[in-house]
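Submitted below is the structure of interest, expressed as structure tokens.
Every protein chain of the complex appears in place save one, which is left out.
Our next item is chain A:
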Amino acid sequence: MATIPTLPIPISYITDRYLLFSIDAVMYLRREHHICGVPIGTLPQIPQQNVFLGLPLELTPEEARLLVEKGIAFIIDEASSHNSGLKTLGKEDKSGYLLELEQEGQRAARLQAERKEIQREEALKQISHKINAESEVIQARDPAGDLNALEDSEDPGLFTSYHQSGNQPASSRASVVSGAPMSITPATSYPPLQTLSSCEFSMPLPNVPTSYPLFAHLHSKGYFLAPGLRFGCQYLAYPGDPLRFHSHFLVVSAEWDEEIDLLDLIVCGRLGTGVKKGFLLGGVEKKSHVSEDQDSQSIRTFSLEWAGM
């Protein structure tokens, strides 16, 4: 069932946000690259919704940059690319795309009708089993002849009434549904628009905060990183998918010679221990003598927990 989107994935840059609109891309990035992002979409009818949010998925600049650096995604200036894309979209492409949408809608309608049919048959089977079992129980319990006769005379009537009430409206509904294609609202603009990572609208690497090296370091160790506001830190580090694991660390990054208030170590350390997490402080090590290979940054990390004494 694992669908892999065409790589590299376009990340839409809209009003200073990095957004993903394709569910395939979202699932793929979470599954293969440990990038979760934050879903920010509400239902159109409920703009004040603040739980169970959906597409689009917003990526932090760190996440977007990591994906671009790994060559999995590229950033595209959505507004201008969309405008120019729609202008250059040919008539045939457009009608072809509409036709495709309609076919997809028909397919969806057919699938739904089939699923309903199967469900209905199963429900009917269960009902008839139940009725058979009940009548057997009654027969076994009541050997008295006249009562039995009464049950027998009534049973077929009940049975047929079930059939009628179940059968006719459902089949008529199914025929209605399979006739009209469902209307599909596409969530992505690629397709129909063409994208190339080398096109004029692709953008440079996202600007990231100075905590990016620590972010990338933890990500390379297999941690899933989420925004840390909930626990007053920069990132939360999960040892696996956040749906399956509690986070292990409250992560704070610091510059090598940046002054740290010792009280902050206590604050985060005590809070972390209180919520069964560790406090992880880290940053890029600045060596006093400049080494030849400057590309290989070394990250120093320290984990802190309350000693309980």
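The rule is short, and it goes like this: a contact is a pair of C-beta atoms (placed from the backbone, for glycine too) under 8 Å apart; a residue touches a chain by one contact, two chains touch by 3 or more; residues count from 1.
Here is the rule we go by: contacts and distances are computed from a predicted model.
**Student:** Looking at UniProt, which of "SKP1-like protein", "tRNA-splicing endonuclease subunit Sen15 domain-containing protein", "DNA replication complex GINS protein PSF1" or "Mediator of RNA polymerase II transcription subunit 18" names the chain that isn't shown?
**Tutor:** UniProt lists the chain left out of the view as "tRNA-splicing endonuclease subunit Sen15 domain-containing protein".
**Student:** For the full complex, which residue in A:L86, A:L111, A:L205 or A:I260 touches the chain that was left out?
**Tutor:** Residue touching the absent chain, from the options given: A:I260.
**Student:** Decide which residue listed in A:K91, A:R244 or A:K276 touches the omitted chain of the complex.
**Tutor:** A:K276
**Student:** Which parts of chain A are in contact with the chain that was left out?
**Tutor:** 218, 221, 239, 248-249, 254-263, 265-266, 269, 272-273, 276-278, 280-283, 285-286, 288-289, 300-309
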